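Of the protein chains in this complex, all but one are displayed in their positions.
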Amino acid sequence: MKKFLIALIGLSVLAPMAMARDIASVVDATWLEANLANPRLVVVDMRKVEDYKAGHITGAVNVIGASVYVKAGDVLNEVPQADDLTDVLQAAGINADSQVVVVDTDTSARLAWATRVGWTLKYAGLENVAILDGGYAAWTKASKPVQTDPVAAKSGSFVVKFNPAFFADKAYVMAAKKAQIVDARTYDTYFGVSKSATTAQFGHYASAWPLPSTWIATADGFFKPKADLESIAARLGLDPKAETIVYCDTGVAASTWWWIMSEMLGWKSVRNFDGSSQVLAADPSVKYIAGTWR
Amino acid sequence: MGYVIDASLTESDVHLSQGCVTCHSGNENAATRDLAHVGLVKRPSDDTDLCGSCHGDIATNYSKSLHFTTVGMKNGVRPRLSATDIKAFDGKVFVQSCNSCHASCGDCHVKGPTVSGISTGLIQGHRFVRKDDAKTCAVCHNGRVYPEFTGEYGGNADVHYQKGMTCTDCHKPAELHGPEASVPGRKALAEKPSCVGCHKPEAAKTDAAKTAHATHAGKASCSACHSSSEYRNCYGCHLGAGATSVPGLILGDNPRKAGQLTTLRHIPTVRDTFAPAGIAQSNYDSLPNYWDAVPHNTKKRTDRTRDCAACHVAQAHFLKESDLPVGGSKSNQALIFKFDK
Partner (left out) sequence: MIKHSLALAATLLIGIAAHAAQSSCVACHTNPARIQALFIPPSVAASEAEG
């Protein structure tokens, strides 16, 4: 009995450590160059095929963004079905213990798309996912090694198993009375001055706080320091220990703050609302509010 | 960028070793742009004999090919036209509209084609490139096909694009340069891509797929099940005023292969499309308003492959009576697919 108890306690200490990420949530070009030879590393270039072929990070595989966020019925930017996503990730040579670095053109205009892919991989059950700070633009600006030959990876063995803790759908959001809900869209959109074509109503979800995704990157297009991002979230009065749901128009911009809160700041319970306003505001019984701040 | 040539090519490239005026005419000793450009030939390869002086066989075939002559478009609409209409069409519509899209050798090998006044410029500083799909094919075929292929149109990107393949990975030089004997349209080409050229239906990975393939052989095209999402359908084309487009995934009876369920794409020609040119299309109803299409948005698993009921019960995406355009061709009726009893 004692042995069993000891084993149990040991496991409960070790298991979370085994689950913990062993790569930072954001890596820079220097780190990446130094780690290119790491056999567990998989560099995923999510840009268009033409851009990848014109030049990519040495050893990077091309997984176009459009294979990781797909249209489902009428809804834009949804997570693919598990079997489809498994095919995509295995073809990229990804295994359960891979350290995956997501690379997009940059992390300014493309920041939300990079974090969307990052979030999808975490949601799919991958532990070690990072985003390259500054994207491919930063890599080439620093004159780091590139190649043009396409990289055909040896097939990986990762099988997608979605982690529901990172996910929110419409039903969940409407039932989540105690969660703090964050709107990652611009001030104009939150306030109801303008709106996306795919969102039916002006304004924001009733209890949502405004926290634009555009506040995450510096003018140079790099992630702001962790302390700055922490204080931006704190200024709003958000509680890192409470459940947080981030939404936007289609779940892309929202993934930026999801990445910061969940992966960089280590908040306990953060969910990205896939479908977001496209789905929520389409329901006439859900009243978005325009003209007021929270 | 633009018309800036790579200076090193004047030494290294055999095409440029003869001097610019050999192909472009103009005046190479002039002091000003205007004087230099007197008599300038902007598109020397519009005369295929020029490239043909070295690339004889290719140029001869190409001068008869569909990309160069664009006769496929003329032949496509021909059944609707009376003899007098055909003459008027050739004179007033074909050259100005359809044929304006014709591609010379240079449009694929030197400088991206110009569409609505915009071109991507010299492909590689006036180097004579073997291919550059994104700067050539993708420019003209950017209304339909390419944006569907890359997912930019809003549906799912084609799995082949996801695997890094672009146009010329399937469409080979033999097809693009054309065969020795000219053909009336692209469907008549002997050399063209086919799914089964790489994917044997009996080599599918699961038993369910093998069974589905065997059961539907001859009854459904590959794209009927494997076209993943809505593609662009154009409606209401009026000479000088263009058309409007709507996304749609339409399944119906193949107008060129009766009894086969396939993906259809709506063609925008309406009865009065050519009215401004005085062409009545007296035989308009002889052709339907949809052609069989192979939308380039292939995917292994779709709603139809996941659930037989999608087609056999719900008839999802099937062309219905109520979908048919008002005042459309009487030949459209035959495209509504009927299951065998």
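Every chain is named by a letter (A and B) in the order it is written, and numbering of its residues begins at 1.
Definition applied: a residue touches a chain if its C-beta (ideal position, glycine included) is under 8 Å from a C-beta of that chain, and two chains touch if they have at least 3 such contacts.
Values in this document were obtained by computation on a predicted structure and should not be read as measured data.
Across the entire complex, the residue among A:Val160, A:Cys248, A:Met261 or A:Leu280 in touch with the chain not shown is A:Cys248.
Which of A:Asn77, A:Ser98, A:Gln180 or A:Ser262 touches the hidden chain is settled by the complete complex: it is A:Asn77.
When the full complex is taken into account, the listed residue touching the unshown chain is A:Ser196, out of A:Asn35, A:Gln81, A:Asn95 or A:Ser196. Which of A:Arg185, A:His204 or A:Arg271 touches the hidden chain is settled by the complete complex: it is A:Arg185.
Here the missing chain is touched by one residue of B:Val4, B:Cys54 or B:Ala188, and it is B:Val4. Taking the whole complex into account, chain B touches the unshown chain at residues 1-7, 10, 19-21, 24, 26-31, 33, 36, 117-118.
Assume only the chains that are shown with their structure count from here on.
Averaging C-alpha coordinates per chain places the centre of chain A 37 Å away from that of chain B. Those residues of chain B lying in contact with chain A across their complex are 133-134, 150-151, 154-157, 161-166, 229, 299-301. On chain A, the positions that touch chain B within their shared complex are 48-50, 52-53, 62-64, 66-67, 70-71, 76, 81, 83-84, 87-88, 91, 150.
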